[in-house]
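A protein chain is absent from this complex, but the other protein chains hold their places.
Chain lettering (A and B) follows the sequence in which the chains are written, and residue indices restart at 1 in each chain.
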Amino acid sequence: MSSAASSSAETPVKLHWLETARQYRFPLTLAFLLIFPWLMPYEALAVNILILGLYALGFNLVFGYTGLLSFGHAAFLGTGAYACGIAVANYGIGWFAAILIGTTVATLTAAIMGVLAIRTRGIYFAMVTLALSMCVYYTLYQMQWLTGGENGLRGVNIKTISVLGFELSFINPTVKYYVVLAFVATAIWLFSRLLASPFGAVLEAIRENEERAKACGYDVARTKLLIFIISGAICGLAGALNALHLSIVPIETLHYTTSGQAVMMALLGGMGTFFGPFIGAATFLLIQDVASTITSHWQLFVGMIFIAFVLFFPKGIWGSILHWLEQR
Amino acid sequence: MTITSNTNRRTLLKGTAAAGLATLASPSLFSIARAQTTPIRIGFPVPLTGPFGAEANDQVKAAQIAIKDFNDAGGFEGRLAELLVRDDKLNPGEAATRTLELIEKDKVNFIVGSLSAAVQLSINNVAKERGVIFNSISQSDAINEVKDWSKFTFHEALNPHITAGAVGRYAFGKFGKKVAFLTADYAYGHEMVRGFQRAGKDFNIETVADIRHPLGATDYSAFLPRIQALQPDILCLCNFGRDQVISITQATEFGLKGKTKLVAPVLLYTARQAGGDVFEGVIGGTSYYWGLESQIPSAKALNDKFRAANGGAVPSDYGALGYAGVRSVLEAVKAAKSTETEKVIAGMRGLKYDWYKGPQYYRGCDHQSVQSVVIVESKHKDQKDKNDVFSVVSVEAPDEAKLRTCEEMGHKA
Partner (left out) sequence: MIGGFTLDLILLQLVTGVALGAIYVLLAIGLSLIFGLLNVVNFAHGAFFMVGAYVGVFLFGLTGNFWVSLVITPLLVGGLGLLVERFLVRPLYGRGIDYPLLLTFGLSYVMIEAIRITFGLTGLRLPTPPELRGAVNIGVGFFPLYRLFLIGITAVIIGALWYFIERTRYGLIIRAGARDPEIVQVLGIDIAKVWLMVFAIGTGVAGLSGILAAPLQGVTPEMGVPVLAEAFVVTVVGGMGSLGGAVIAGLLVGIVVAMTSLVAPDMAKVAIFTLMAVVLLVRPRGIMGRAGGLG
């Protein structure tokens, strides 16, 4: 009896603690990401996690908030990367403008694909987006003169960047991390603002009950399309940053396996949560990195970890942690 | 072996990184603490997983022989060599990340490796931006062209232009002038066709078809009836690895071998072992075949060391390149008496070497290794054992004139 009483007295305090953390989730995330490179085996991996984390976050906007499973998000990561990369490598455009170009092209791609695909539902939405993204893949594959084809695009080389009058070496991995972080943090901040806005409320309503939202007079189809386009823009930004980070754009970026990667990362981290996809990306890349240095049979372990997660932690890593914290 | 020792060092470094967090030191400060007696580190990204895993494992084994030889001979001024193997997963993005890791964290002195055109171009781009020597052991024409090349870029492997050219010069004279091409639709495939066409000019060949198939196709039946109808003397299969195994299997199935000689610019040792009897009679080029040991002492020396270290197995073509690629940079260190990049570049440019297949040297303008091309014919019935898969029918001697000219590659002569 007494233990039950004490726990019920404590619960509001605990929840309050979690709620506070939720309110400050942006500054808390930022603080964590500022020290993140020191927690990782090497900076390039930390940058990869930032970029693919952003990609998974963008993907999850559609998947986690509208329930639409897209298998075509590689198209946005890829067109963002290629547009940015081509701007730098073939036309000598500055890095900042190139990032904007990459994001814009990805947004347009998302708009076109969204208009075509949004009226389908369920598994058919997944298949339409997959087919359309593969059409993008083959189109860019064939445009060898522009994209480098199967060899990939090379020469996305940025040696130095100037920020507010300071010349910074983009070759320096630490500088590169913080430059990429600035963009990723801005995107996460905007994303977080979006969810807190009236638009976010509409999203929440659609996620809870689509029919009811429709009955309340919300234009569900248009909202879904808008979400799809915003999601494409975020993934396009991730792609543009990736082009600058790796200084190349591999054609594999556009392949449907890259779309699959977003699904896996979101599920692994916990798709119903804000940070889940990010945690998923970090875990996905870290496991692969560490396992592949230890053994050439790393796929065996990665596969088994996936199976274990699906069976025993269906809420994903972050979802399970949150659940556990709320239970206490 | 080296992979395990890497792991230990890696965990150790992770520990230091965690300590670094406490002291808020920048990770880049670790390099300053490094003493002069550090080993000479060679980064070795190869596709250990994926369809070329067998070749990649062979490359690692052969590279370790070069490391061992160097270390057994006392290294360079007491500094021993160390091979840092990384799995690039045959993915250019992964390769770029791994190269960044090798350069930024592991502070490697040199990078040797890769087994794919796209992957080597990716590694090259990352390495040249950071002024690190990269010796590529995989085929590509593009890497030596002015757009991708830098003074840090060396190309130990053959390239498709010279390999296809040598095979063409052998085959066009012998089997006929009516030639059809079945080509994987990517840069490497196109480069092989270009090599054949250039060689074919002197023979006045007639191209009856140039069919491009999608890379990674698993069925070639849709291309074969047309080729069959054209009845060419020679069918050049300008593809690689599994594409080649499947297309040769299915061409045999369609009965193409009756009237047509099948020719492949690069005949892989491991692909031939996987393909078995269907390869019978197929002519192709290779950078190395262990059977050269009857003619070439350095080939015999490499084979013997490889056999001793790997239970009697012989090195494959790409495996042997792993040995040559690593040995070249290490010998250049000795010649230059330094591990400084600029001096080692000069050392490599000055090498006249015979590591495993007869005399070789790097061409001045583009650092392409000028070397012989081995033409082999695939055996089947008269195979002595499982390693005895080819007979060497011809060896084209190293000749700069057979390469594309420096001007053609965009370099100043």
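We take it that a residue touches a chain if its C-beta (ideal position, glycine included) is under 8 Å from a C-beta of that chain, and two chains touch if they have at least 3 such contacts.
For clarity, every value in this text was computed on a predicted model and none was experimentally measured.
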*Touching the absent chain when the full complex is considered, from B:A274, B:A308 or B:V393*: B:A274
_Per the touch definition above, residue among B:L80, B:A217 or B:A301 touching the missing chain_ = B:A217
*Could you tell which one of A:F32, A:F96, A:Y124 or A:W324 touches the chain left off the display?*
A:Y124
_One chain is left out of this view; which of A:F26, A:W189, A:Y218 or A:F306 touches it in the full complex?_
A:F306
*Touch list for subunit A against the chain that is not drawn*: 69, 116, 119-124, 127-128, 130-132, 134-135, 138, 142, 256, 260, 263-264, 267-268, 271, 297, 299-300, 302-307, 309-311, 314
*Kindly note down the residues of subunit B that lie in touch with the hidden chain.*
50-51, 53-54, 57, 185, 211-214, 216-219, 221-226, 228-229, 242, 245-246, 249-250, 253-255, 270-271, 273-278
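Just so we're on the same page, only the chains that are shown with their structure count from here on.
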*asked:* What's the distance between the Cα centroids of subunit A and subunit B, rounded to whole Å?
replied: 36
*Which subunit B residues qualify as touching subunit A in the complex?*
3, 6-7, 10, 13-14, 17-18, 20-21, 26-28, 48-49, 53, 57, 86-87, 89, 91-93, 96-97, 100-101, 104-105, 117-118, 121-122, 124-126, 129-130, 140, 142, 147-148, 186-188, 215
*For subunit A, which residues count as touching subunit B in their complex?*
35, 37-45, 48, 144, 148-152, 154-155, 157, 159, 171-174, 242, 246-248, 250-253, 292-294, 296, 298-299
